[in-house]
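Here the complex is missing one protein chain, while the rest keep their positions.
And then chain A:
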Amino acid sequence: MGNIKRLIRGEMWYILFLLPGLCLFIFAVLVPLIMGARYSFTNWDGLSRTVHYNGWDNYVRAFSDSDLWIVLANTFKYAFIVTLLVNFIALLLALFLDSYVKFKNGFRAIFFLSGAISTVLSGFIWKYNYAIGFPSLFKMFGLDVNSPLGDPNYALFGLILIAVWQGIGAPMIIYIAGLQGVSGELVESAKIDGASTVQSFFHITLPLIAPSITINILLVLTGSLKVFDLVYVTTQGGPAFSTEVISTFIYKNSFANFQAGYGTALSIIFFLILVLVTIVQISIFRRREVEM
């Protein structure tokens, strides 16, 4: 008996320490997740007190909803291009900043600054740069340009440019940290053996920073698949549905169109897509990483 008492007393504090965090998590994530999964099997409108279960209807409807396929195509196009551009530019800048460059900290701050302001602000600033700033700049060179955000063919690319401008900072810092872990001796000895700068980059540096590449691609890809703010504050999904992404589509269905049941079913599908993307990506990259 005494042993059990001592065990409870010993364990009690650890359980008590865990409780506040666990309760908050259950309250803000777990309970809403379960409620959301439940709503996805109903035709709830988001307002009424009564809820009717309709089985898999929402899911069946989603797969035959042609809008959903357009939205998914937009989302993936946006996310893939943003991920590629952000990682390419961030790695390039990190390579420059890792080598000897004056005012290293100043440059790092400049490239991070655009990521520190809210998306509402950057969306606003860019919207008017596109609408007035760039056209009047290009006019000086005799070129006539309009805002890409008003043209269904270019609107998504207009958003991608803003996302790249805002998203470089954090991946760049992760790449710099990764590059600092690459030993200079290894690169030096490859050079003595006759490897060119390009060769030593592709055969030594790049494999060694593979963990940073994995985490950066994962973070940027899942982050841009979830994009909401940027679309909501600039184009609202338009023109002509060309920038409607999954998050804004879910938001509109859930709140504006009073189809909460359908909206949550869409969000569950989106969740499964995210999990799938994460698993595929980790399994591809883990195989390529080098253990040091």
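The rule is simple: a residue touches a chain if its C-beta (ideal position, glycine included) is under 8 Å from a C-beta of that chain, and two chains touch if they have at least 3 such contacts; residues count from 1.
Throughout what follows, contacts and distances are computed from a predicted model.
**Q** Can you pick, from "Biopolymer transporter ExbD", "Raffinose/stachyose/melibiose transport system permease protein", "Quinol:cytochrome C oxidoreductase" or "Insulinase family protein", the UniProt name of the chain not shown?
**A** Listed in its UniProt record, the absent chain's protein name reads "Raffinose/stachyose/melibiose transport system permease protein".
**Q** Which candidate, A:Thr83, A:Ser200 or A:Thr264, sits in contact with the chain we can't see?
**A** A:Thr264
**Q** Out of A:Val60, A:Leu143 or A:Val275, point to the residue that touches the absent chain in the complete complex.
**A** A:Val275
**Q** Quick one: which of A:Ile8, A:Val60, A:Ala73 or A:Ile117 touches the chain that's been left out?
**A** If we include the chain that is not displayed, A:Ile117 is the one touching it.
**Q** On chain A, what residues meet the omitted chain?
**A** Residues of chain A in touch with the missing chain: 10-11, 13-15, 17-18, 20-22, 24-33, 35-37, 39, 46, 89, 93, 96-97, 99-102, 105, 107-114, 116-122, 124-126, 128-129, 132-133, 136-137, 165, 168, 170, 173-174, 176-178, 212, 215-216, 218-219, 226, 228-229, 232-233, 246-247, 250-251, 254-255, 260, 263-264, 266-268, 270-271, 274-275, 278.
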